[in-house]
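Removed: one protein chain of the complex. Kept in place: all other protein chains.
After this line comes chain A, so read on.
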Amino acid sequence: MEIVRSQRKPADAAVAPALSLYRSAPALEVRLEDFELYAIDRLRVLQGISDGLSRGKKPQEMEKLVSELWRAHMRHQDPSEEMNKDIISHFVLRLVYCRTEDLRKWFLSMETSLFRYRFRLESPESQRLLMSEFQLPYKAINHAEFETVKDKLNQVARSTGPSSNAEALFFKVPFEEVPELVAGRRVFMLKGFAYVAMNQVVSLVATQFRSNLSKALVLTNSRKWTSTIRDKEKNRLTPIVEALSTGYLGPDYSQPKEFSEISLKDIDRLASSSFPLCMRHLFDKLRENHHLKHGGRMQLGLFLKAVGLKLEDALAFWKSEFSQKVGAERFDKEYSYSIRHNYGKEGKRTDYTPYACHKIISSTPSVGDHHGCPYRHFSEENLRAALGKMGVGGRSLDDILDKVRSRHYQVACTLTFEAVHAASCDSGINHPNQYFEASQKILQTTRQATS
């Protein structure tokens, strides 16, 4: 077995980290059932992380979540067996998730999160051990240098929160290596270098982990793994791999489904009955101002496409609004292109998929923008007013605002759905088009029941 930790002696077990860097595939015998079961268990962990992230959980909450998920799905009485399971499941999922850009992106980001929080749970000694395994070329700054920047380092530590205690061990690294620390202004920056505290090295290591895995995934894909294994194996493994990659990502709503067509005359009725708040807000603002900025046009436009608005209707719809503000001629010149573009009729002719909740939640609306997730981007007052307009009040309104305060935006949206429809939504909302379809389903059932 060629795993990186081959140099480790069993006696060190207490100190040595239980974390693998997954440098090379294990040469292990794996039973076919385990091949699949291990992979499914790991997927449950990754899916749980994905849910947690899209609910906007804070790092401490994520740490707790990850350790619970790991315990629930990956634990084994025998530590060496647990490590095997870890490594095998990782490599099986690599095969599954290397195959398209979207799959790779999801897997990469979830595996990196998993690694990050497992790393944080390790002891400082084993963290240092792991750092040396990555062979990072950075040395801690010496005392003389520390003294010259001490005040600034202190200032940064205090700016990020009162809880962080003074750290004396810092690494000076090119800022490119720690994008997330730069983005959060959590490091002192000087002439292109970021001063990374020992308790922040997880960012450094995670970046490294991510970039190694990213390269490996592209390689795994381009090598066409099926060609490197025996035919007999291929026939046995392919169906499992195929099934694993489709079942768990959720539909992307790139093709309108059950209510496959909507017509322009219904659109106002549908907007008030079945649009989630984010889309309804954009829709109302468009009707009100006869204009939306780019981010809003994309978010609403792709949603409407997936709801089943045909291209000709979409052009007519946007034109009827925009022409009131900018005139028909300017609409044809400046805006119609991007609508056809969204429908894959211009430019590189990609049929663009509508935005999922996580994308909308992580967007950054700016001056004059109305897109984004209302639960995340509205002030409490504005959100209260918007929900009131949807007819949500009393207890359910308080519950929703409560979820918003603890940053469970998708849960808040789910609660809104339940309040508006007086029906439960067990799956939770994670896509505006899912909201729409679920809403239509309920409304149709009640319509049938009353008729």
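Heads up, the rule we're going with is that a contact is a pair of C-beta atoms (placed from the backbone, for glycine too) under 8 Å apart; a residue touches a chain by one contact, two chains touch by 3 or more; residues count from 1.
As a convention for this text, contacts and distances are computed from a predicted model.
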item	value
Per UniProt, the name of the complex member that is left out, chosen from "Protein prenylyltransferase", "Vacuolar sorting protein 9 domain isoform 3", "N-terminal acetyltransferase B complex auxiliary subunit" or "DNA primase"	"DNA primase"
Omitted-chain contact residue, chosen from A:Y22, A:F322, A:F378 or A:F417	A:F378
Residue among A:A25, A:V156, A:A271 or A:L300 touching the omitted chain	A:V156
Contacting the left-out chain in the complete assembly, out of A:F175, A:F317 or A:Y352	A:F175
Residue touching the undisplayed chain, where the options are A:H73, A:H370, A:H408 or A:H431	A:H370
Those residues of chain A which, in the complete complex, touch the missing chain	152, 155-156, 158-162, 175-176, 179-180, 182-185, 188-193, 281, 333-334, 364-370, 372, 374, 377-379, 381-383, 386
